[in-house]
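The structure follows.
Note that one protein chain is taken out, while the other chains of the complex remain in position.
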Amino acid sequence: GAGGRPDGDSGGAETGVTDDTITIGAHFPLTGVAAPGYSEIPTGAKAYYDYVNANGGVHGRTIEYVYRDDAYNPTNTSQVTNELVLRDEIFAMVGGLGTPTHGAVLDFLHDNEVPDLFVSSGSLLWDQPDTYPMTFGWQSDYEIEGKILGQYLAEHHSDAKIGLLLQDDDFGEDGEKGVRAYVDSQIVSAQRYAPTTNDVTPQVSALKDAGADVVVGFTVPSFTALSQLSAQRLDYDPQWVYSNVGSDSALVGSLLSRFSEGAVEDASSLEGALTTEYLSGVEDSGDPWVELWQRVWEEHGGDEPLTNYRIYGMAQAYTFVQTLQATGPEPTREGLVETLESSGGEFAGPTLSPFRYSPDSHAGVSGVRVAEIVGEATEPLTPVLLTDNGDAEITEQESDQAPPPEDGIPDAPAGN
Amino acid sequence: MRQRSGGSGDTPRERHPLFQIDGVTVRFGGLTALEDVSLAAWPHEVHGVIGPNGAGKTTLFNVCCGFTAAESPSVRWRGDPVPPPRPHELAARGIARTLQGLGLFRGLTVLENVMVGADRFRRSGFASALFGLPRSVADERAVRNRAQRALRDLDVDGCAAAYPDSLPYPIRKRVALARALVSEPELLLLDEPASGLGHDDMGELGELVRGLSDRMAVVLVDHHMDLVMSVCDRITVLDFGRVIATGGPDEIAANPAVVRAYLGEEAHT
Amino acid sequence: MNSTLDDPPTERPETGLRIRGLTARYGPVLALDEVDLTAPRGQITAVLGANGAGKTTLLRVVSGLLRPSGGEVLLGSRNLTDSAAEDVARAGVAQVPEGRGVITELTVEENLRLGALLGATRSRAAGDGTPAAPPVPVSDLPDVFALFPSLERRRRQSAHSLSGGERQMLVLGRALLSAPEVLLLDEPSLGLAPKVVARIFAVLRELVDAGGLAVLLVEQNARSALSIADTGVVLNLGRVVACSDASALAADDELRHAYLGF
Amino acid sequence: MQRFVDLTLNGISQGAIYAAFALALVLIWRSTRIVNFAQGAMAMLTTYVALVLIESGQPYWVGFAVALVAGFALGALVERLVIRPVEGGPELNAVIVTLGLFVALQALAAILFGSSYESFPAPFALTGFTIGGATVAFTPFNAFVILAVLAVMLALVALFRLTDLGLRMRASALQQEVSRLLGIRVGRMLTLGWALAAVVGSLAGLLIAGGSLIHPAYMEPVIVFGFVAAVLGGLDSPGGAVTGGLLVGLALSYVSGYLGSELVALAALAILVLVLLARPQGLFGRTTERKV
Partner (left out) sequence: MSQATTGVRRFLPSSPPARHLLFTGLGLVAVVLVAEIVSDFRHAQLAAMAYYAIAAAGLTVLTGLNGQISLGHGALMAVGAYTTALLLDGGTLPFGVAMLAAAAVTAGVGVIVGAAAARLHGPYLAGATLALAVGLPGLAVYFDGLLGGEQGLPVATPTPAQWFDDALYFLTGQELGQQKFLAYLAWGTVLLVFLLLANLMTSRYGRVWRAVRDDEVAATLAGIHLGRARVLAFVVSAACAGLAGSVLAMVVRLTAPSGFTIVLSLSLLTAVVVGGLGSLTGAVLGAALLVFLPPAVTDLGTELGLTAVRAAQLAPLVYGIVLVAAMLTAPSGVVGLGRRLWNRVRNEGSKA
């Protein structure tokens, strides 16, 4: 354990916590094939922690955020997590990214009793309170996203032939499960691509061949762009629907719009595509949360522009600060988990809908809204829709999202 | 000049040649390298094969060793028909060959080079080597002893620990010969053993080869007529892939066809 | 350097290859020790000696493949001591290396073309389009094929398929095609049939007699080498132990028995 | 049927890209007997050079030309600085040097240009030709790629078959010492070989990038399939590289379309093994029969 507490009013010293610091860690692909995009997430989180630290920290402690590169390779994740836990002695793991990567350290973190919060992945693995009582998801999982999209399509495109373009891992698989719950009979073709490939024309051509006039893509942004390029090549123009993960219109749209500057007359961007949202993005300039992120990034970010990946990192950091605030001035690892289980479900924050945290659930954001991409921004088509895994019903969210607190730092709840 | 150990050349003590190959025809695309060539190696005899460059001597050796496939050779071993040999089986069949180059293993010491040649005498298997069982250790020692003996026989045991590249050329030639001899062959095929050797070394080589013929049949290819004429009991001459003459050294030296095709007037000294 | 044909070689000895005090080592091993010798144009100089005497080393130093640790190599008035091998070759010194001088992956014709290319480069460098060296009987591919008929049939074959002797012929032919002023031959008789050896030696003699070619001939086969050479040099343990007229050497019984073994 | 046509055309256009890369490998193999694992990284770097120029407002073709020139310079530089010392040494040392270079250059690009996706423009339209009312998976840009690859192939064949320079380059690669004795400036030939190969590599990089996304690791899949294509064709033969590239491209397109894209790499393995078992020197490689 690092740093005992000299005033000794609580007696116990918690790993990673000193009088004036709390050390937390994370693993991200900062190099290699998965680095584009994802490597921006921790820079956003770091900016927000710096912002909090500059404003007095949490209960007087500054947050030391250590993130390490795993190059999206589970073997490396295991090594850097060892480093984080055994050498850097982090208090908690916050936001470690990737399903296979983070999957490799679930047990290790569990054995070492390290809280494992807000895994940056929509896999269902993180919601196993019985097996992994200290692991929590954060973002909306792919299944509920699929369900909500499926229901929307069933209502608004009930005659359409639907094709699926799926990443061949848990992302595509869970998403498919959700979509099929509503429009199974309408699906004419489900095409999978391996994330290691660089060519999705065969898949898109199969969708075209199957006559799909709506295509739902559970794709990461680069493959969203590739699928758009392939479609353009084949002159194929269905109604596109992309998962939130891959629909970063600011990113994908700008990537694609570059091609229209050249010899391509037929501007191809994500205009008119459908997607879902659980966070507001850079392009929603009027949104008070986005204004906060812009302020934070201006003050503590680098020279590079603010992106949705960075907003994701900041929002996650916000939730963690919120948790710390709620845990009180004497943070312990158990305390952290208890806080999330008891009050995490009521956290008001940057996400459009609340988390599903409870003693029985460690699942993240409970819902999304369906939106249409217009220019670089989105226009909501539905209210925020809430649901849960399995055959839970889809309901509309009643209350509106609260704006961020004045100083941009979540308050410690009264009573603590 | 000739120090024959016995009159084996004229009155063979055996009824059959040790090794006999008949009807060897080899074509490379349009080029006929050998046409209906036969070769017989008698025990206790040194048999020379000579001929102009590209006549097919090395190719004939390659057929005998199974490196080159001939069209329909018939092979006999002590008079019995056997299938054409395959290269890696030669050692076990009692056939050894030296190469026109040196063919020493650069990364192995001289002793190890020769130990590779003695590989066929090992008895223990993979497991005993893996676990370092006494059987494998004893085996290894036996092979080492054989190799050392072979090096001693050729008077090169002094450089057992050296690597071939660091040795003078004549010594390397001897090492290569030691590696062939350590497998205790019955038939020894020597491809240009004297090339690159100085006069003295060549003389020693000649004596050595004669000595060997007590123990085995030797077939020798070389362009040094002094050597060939002095050690061979019988000589076959190839030209353009055909046998143009066979006989004892004196006959061959006097054969006008051989002189025309191979020896030339001047060099015939 | 541009000597004319009718210069009797003996009158201008400085036009050949001169080696002064040449010393070379392989690490601690002294392979050449203050070697002096001259290979004048129009002459064959035989370098003899037992295995390991340093003959190959001498040729490698001359052709620039090995840096000498002392002494100098002069071609005519030109100092080649520290020139790179390619520059030595372009200056007109062709070497037929011991053993593997064939580029086995190329065809016979391509190997020969490389020699011809060097010849062309040299004549271009001479400026006026005339060959840099006096005309030699071997100036194009047909000449080589006339000299070595067995190569012609294998012209498009990969050199890899050649027999040992055929390779040796190929390397010789290639060196001749480069129209050299000085020809360094490292055991050219190696692996060749007696008749071919005799032919090659006769051709060498012819080339030399026809004009300015200087030949430095390294041979194990001292007897036949001395029979065509003008001068003989005997090396032993990296040192010149004798240097004189070829016929005188051949007649010197003591020397013959001590170093030449015949 | 439309599907089959699309898959075929897509396979050809992907295959042309692998072929372009394989040509660079063949060129370097023929002129230095080294397999250059850094080829992709070098191409990536020069593609970024082109992108920087194009983004600063230069026309596409200016970026294109400068990238090729930069490739030439980079190839020559790399050969002189890091390859020269390992030439003629153990084969593996050169492999490790190029691997090290590959890793270092990729990291360098990430530091210099950032590791995010960038779109790279194409000089021709990216919508497929329309044939008989149906749009096929073959764009004017694809046609340009194929023409460029064929042109490079012919140029290489001519270089090696017909020119003295090509012969000198091959000789230098095969036997340095003998080549020097024949008056060939071996060092210069090797540098030239690398420089030319880097130009071809840069061209491949540009063709792959055109109308698609680049990031510091964008060449990685191409390196593998390009290498497979080169080996398939027989590393010595430009024609083999193109055949190998098209074969790999077609096979992968069919496998991806009909069987599933996770099998793409496995299919490449299967094809390679099948071909090499029948012809260990690749389709167009020359076998050296004589061993002794």
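To keep things simple, chains are lettered A, B, C and D as they appear, and every chain counts its residues starting from 1.
Everything that follows uses one rule, which is that a contact is a pair of C-beta atoms (placed from the backbone, for glycine too) under 8 Å apart; a residue touches a chain by one contact, two chains touch by 3 or more.
In this text the structure is predicted, and so the values were computed from the model without any measurement.
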Which displayed chains the unshown chain touches: A, B, D
Which of B:Leu108, B:Ala162, B:Leu208 or B:Ile244 contacts the chain that the document leaves out: B:Leu108
Full-complex contact with the absent chain, from D:Gly57, D:Pro90 or D:Gly133: D:Pro90
Where the unshown chain meets subunit B, residue by residue: 65, 67, 87-92, 96-97, 99, 103-108, 112-113, 115-117, 119-120, 122, 126, 129-133, 136-137, 139-140, 143, 179-180, 183
Residues from subunit D at the interface with the omitted partner, ascending: 29, 35, 82, 85-86, 89-93, 95-97, 99-108, 110-111, 115, 220, 224, 227-228, 230-232, 235, 260, 262-270, 272-273, 276-277, 280-282, 285, 291-292
Residues of subunit A (touch criterion as defined above) contacting the omitted chain: 30-32, 39, 42-43, 46, 66-69, 71-75, 78-80, 82-83, 86-87, 99-101, 103-108, 111, 123, 125, 168-170, 173, 194-195, 302
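Please note the rule applied: only the chains that are shown with their structure count from here on.
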Middle chain, criterion being Cα centroid separation: D
Distance between chain centroids, defined by C-alpha means - subunit C, subunit D (Å): 43
In subunit C, residues with contacts to at least two other chains: 161
Subunit D, residues touching no fewer than two other chains: 289
Full enumeration of touching chain pairs: A-D, B-C, B-D, C-D
Subunit D partner contacts - residues on subunit C that touch it in the complex: 63-65, 84-86, 89-90, 94-95, 97, 100-106, 110, 113-115, 117-118, 121-122, 158, 160-161, 174, 178
Interface residues, subunit D side, partner subunit C - complex: 164, 167-168, 170-171, 174-175, 177-186, 286, 288-290
Contact footprint of subunit B on subunit C as seen in their complex: 50-52, 99, 150, 153-154, 161-166, 168-169, 187, 190-199, 220, 222, 224, 260-262
